[in-house]
Structures are given as C-alpha cells and as structure tokens.
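Note that this complex is displayed minus one protein chain, with the remaining chains in position.
By written order: A and B. Residues from 1 in each chain.
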Amino acid sequence: MAYSDKVLQHYENPRNVGSFDKNEQGVATGMVGAPACGDVMKLQIKVNTDGVIEDARFKTYGCGSAIASSSLVTEWIKGKTLDEAMTIRNTEIAEELALPPVKIHCSILAEDAIKAAIEDYRSKYDGQSLLSAKANNE
Amino acid sequence: MEQKAVNLPIYLDYSATTPVDPRVAEKMVPYLTEFFGNPASRSHAYGWTAEKAVENARNEVAALVKCDSREIIWTSGATESNNLAIKGAAHFHKGKGRHLITQKTEHKAVLDTMRELEREGYEVTYLDVEKNGLVSLDVFRAALRSDTILASIMMVNNEIGVIQPIAELGEICRTKGVLFHVDAAQATGKVNIDLQLMQVDLMSFSAHKTYGPKGIGALYVRRKPRVRLEGQMHGGGHERGLRSGTLATHQIVGMGEAFRLAREEMNSENERIRYLRDRLLDGLTQIEETYVNGDLVKRVPHNINISFNFVEGESLIMAIKELAVSSGSACTSASLEPSYVLRALGRNDELAHSSIRFSIGRFTTEAEIDFAIDLIRKKINRLREMSPLWEMFKDGVDLDKVQWAAH
Partner (left out) sequence: MIYFDYNATTPVDEAVFEAMSPFFCQIYGNASSLHQSGRRARAALDEARHKVAMVFNVHPKQVVFTSGGTESNNLALKGLSALLPASQLIVSPIEHASVRVPAHELAWAGWKLLMPRVNEAGLVDLEDLERMLKQKSGLISVMLANNETGVLQPVSEIARLGKKFGAFVHTDAVQAFGKISVDFNSLGVDALSIAGHKIYGPKGVGALIVREGIDLMPVLTGGSQERGLRAGTENVAAIVGFAEASKLAVENLSLTNRLGEYRDQLENGVLALGGQIFGKGSPRVANTSYFAFEGIDGPKLASRLNDFGFCVATGSACSSGKTEPSSVLGAMGISESLARGAIRVSFGKQNIKSDVEKLLSVMTQCLLTMGMDTACI
C-alpha cells in the first residue's frame, strides 16, 4: 500500500490525539466503526458557549489512512460552528489526503465521526442552551 | 551494552521467500552462460552436461527427503506441484471416487485447486482445525469415505508455522487406501522429512523457501506402491510424461544445492534459529495483551505469529516499516480481508487483523532481533495510546458487550 505524503505526515505526527473527560461541560463524543471491520474512531469535541468547536481530540484504531483522516478532521473542525462542521464531506477529506479508492471508507468514517459527535452534543444538551447551563452553574 | 549496528530494513519474512544463498547462486551461474545446453538435447555434449547436472540435483532433493531420485518430478514451483498432485490424482482416479479432503488452513494453491475440482464435479471436505491450528486425527478419520480418493494436508503452515501430524495422517490414509498429498513447501530445511518412514504418496516442494531460486519446485511421486497421476502440463514428455517443458538447468542446479545445504546444515541452523525465536518471543510476549497464534510446541522455530490486541494490523506494519514482515500470508495480504488461517483457529476478527508473522532465517542476527523487539515495543505503545479500544479496555469496558455502530 503506497501512502501519500499527507497521510504519512498525519500518521507520523498525528494532531490532537487524546481524550477529554466526557463529562466535562461542552464535551461530546462520537464513536464510529467496529473492531471487526478493522477501524474504530473516537472523536471528541469541546464546544464553547458560542456554539463553536474550540478543541477536538481523537483516538483511532485503524490503518494509517484512518488515523490520518481523523487527525485531519480534528484540525478542520476546530474553530468551526457545529453547523459549519456538519458540512464537511468525506470527498474533501479523501481529496486532501489523496486516498486511494480502497481507503475511501476511512474518509467516510471520519465524516461519520464528526456527525456522531455533533449528534451526541445535541442530544446531550438538547433544549438546554449552554448559556442557561452556564447560568445554572453560577 | 552497546547495541550492534543493523542494516535496515530488517528482513523477517523468510516464510514469504528467502534470498538465494550465495553458495547456491555460485553453483547456478555457470549453467546460465557456460553449460547452457538443453538437458533434453541428446545429440551433443552440451545437452549431456546439462542432463547430468539435472540428475545430480535430483539426487540432492531426494537425499533431503529420503526418497528415490526417480520419484522426484521437477515443476515450476510448489503451486504447480500442488496443482499437479491434486488435479493429476483426482483426474486419474475419478473412476474410483470423486471425494477429496483438505483443511481450511491450507495454502491457496491447494484451496483454489480444490475449488477448481468442485467446479468439475468433485466433492471436497474442508476440515476445521483445532484452536492450536492442528488437524484432529479423529476429525480427519471421520471425514474419510469409501469414495475418497485423496487427502491433502500441509506439513508446515505458512502463516502460523504449526507442524501437522503427517506420519499419523499417512498411516490412516494408507489403511483406508486413500492417496495422501502433503504440501511441504514450508517444511524443507526446517523439519526432518523421511519418506521411507512416512506413508506419503505425493509431496510438494519449493526451492525459494529454502534459499534456492524462485521458479523451481518438485513433486515427489511414490513408486512403491506406485502412484498414478494425469499430467497437467503437456508437451515433449519430459519428466516421465508428468510434466513437459524444457528443464531450467540453472534453477534445478540451484534447488539441488539449496537442498544439499539444507540437509547438511539443518540441525545446527535450527538450533540457532530457535535461540533467536525464543529471544523474540520472550521480548514480545512481555507486551501486555499479545497472543501467539498456533501451537507453541508443534511448530517450526522459524515462525512466530503474534496478535497484538487493540492495535490494527496495517497501521502496525506501517509503524514498523524498518522490519520486513507480513500480516497474513504474502499472497493474500494485498486484500483487506483478515487472514482466513487465523479465522480458522477461531481468532476473532480484531485479533486476526492485528497479527504479524515474523519469520526468521539463515541470515537473521541477534542484533536484528533485539532491534525488532525494541521497535515493536515502542510502536505498540504509541499505537495503543492512540487506540480507543485500548482506552476502553483499560477502563474495564468489555468490548464484546459494546454495541458497535454498523458501518
């Protein structure tokens, strides 16, 4: 399997590896894939009171392309609003990393991870804006 | 202690293929340029010289496995030997029956050939193996039928290195009047093969797994009791009509010399390789959550196949690119399927995905093994730090109970 330079860069120096405490305020987690399929991605986002993703972390069990795809999306979603992050498409990921056809599923998984994290955020904080949560805390 | 310098990448894939031993190459070269005659040329000295070299090599191959040199047929490699043995016997004996037996962990060359025969109307039983990769004698015995014509069981598995009980299986087959074929491509130079003692009717050999050249192999065809086959490669009637085609003298000479060296050096070499294997095994099993695939005792010392739990195989291969190793067998690793051999052992897909085959050989050094252990430890740590499965495992989550999103 020949990997592109960008995949290799992300694989050698993955950005934002790690975990947030999933109970921390504003943190949501998306976990997609299955061990049996050879890839599992965990993507965590930390959303600030303005609804902007201010930080992200990932852990990935999978091939180099899966690791690179998740590393790349953590960079891309930082600073984006949830709605903006929702617009990221797997084709953009695949293109950026020059993924070969057999590795397209890695980019799909990364897109799914973003969606899963946002979904988790929305269900967790459903009906309760962060601002009021903040007020409650005070 | 200062670590000795090693040349990178380190080749630990001797089960995929071996380099030609320089001593073998030296013997081959004159037959390319100087003694280049066609061994089938009967009218002049060039032909006779080549023929003599071919017959010397045949004697060397026969000597390694203790058979009569007239029982050795040259082929282009073990794949062709397997094709010839299985199709050749099935076609010749189809009047007697149309049932064959093999096991699920055979090499593709056997499995695909069996599938081919199924398309022709034969019936094939693919035996399950035990968790340790060995075929059970009882399971084998139970599969034999009155219309069974041939059973094919490999001697040493290419992926996990386990040694099948060939002598016992041969006895069962002989009592039942079933032909017994053994793919010994991975066995020569690693285990003792004595065809005087073992009741094997057909045995496949390859040169390039035993420090000989690629593109040459042989099939042992027993003379007493005589085993009849239908040739598969038709033409000039070379090799007693069983395999036509100009004999590649230099390759045959190479195989002969490789097998001669194997005969002479096998015992001391195995000792050295066992020491290296033990060192590697010791170093790697100290890593948490590692599983050795295949029986720990009944295996060749050259192979160790380990699954590293919670780490994905392809990313691991990528992480240890200083090591030339393979995940699954070389022939199937271009696909993303987990190894069918490991699946047959009952390993779950994750463990099958994260398996690495290390195969040690004649030119492996202790410094290389130490380098490999050190590198793998570091990389496994790094990948596990990145693995959500490892994190969950450490948090005490039972991964088998997790509902994974369908993908």
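The rule is simple: contacts are C-beta pairs under 8 Å (C-beta built on N, C-alpha and C of every residue); 3 or more make two chains touch, one makes a residue touch a chain.
As the structure is a computational prediction, the values presented were derived from the model and not from experiment.
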- Shown chains contacted by the missing chain are B
- Task: Could you tell which one of B:Leu32, B:Ala167 or B:Val397 touches the chain left off the display?
- Result: B:Leu32
- Among B:Ile73, B:Leu247, B:Ile304 or B:Ile369, single out the residue that touches the unshown chain. B:Leu247
- Message: Please identify which residue in B:Asp13, B:Glu312, B:Glu350 or B:Glu391 touches the non-displayed chain.
- Response: B:Asp13
- Query: If you put the missing chain back, which residues of subunit B would it touch?
  - Reply: 9, 11, 13, 16-22, 25, 28-29, 32-34, 36-38, 40-47, 76-80, 82-83, 107-113, 115-116, 206, 208, 213-216, 232-238, 244-251, 317, 321, 323-326, 330-331, 333-334
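The criterion applied here is as follows: only the chains that are shown with their structure count from here on.
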- Query: For subunit A, which residues count as touching subunit B in their complex?
  - Reply: 1, 3, 11, 14, 17, 19, 31-42, 59-64, 66-67, 102, 105, 109, 112, 116
- Note on the structure: The answer for subunit B against subunit A in the complex is residues 310-315, 318, 336, 338, 348-350, 353, 385-391, 399, 404-407
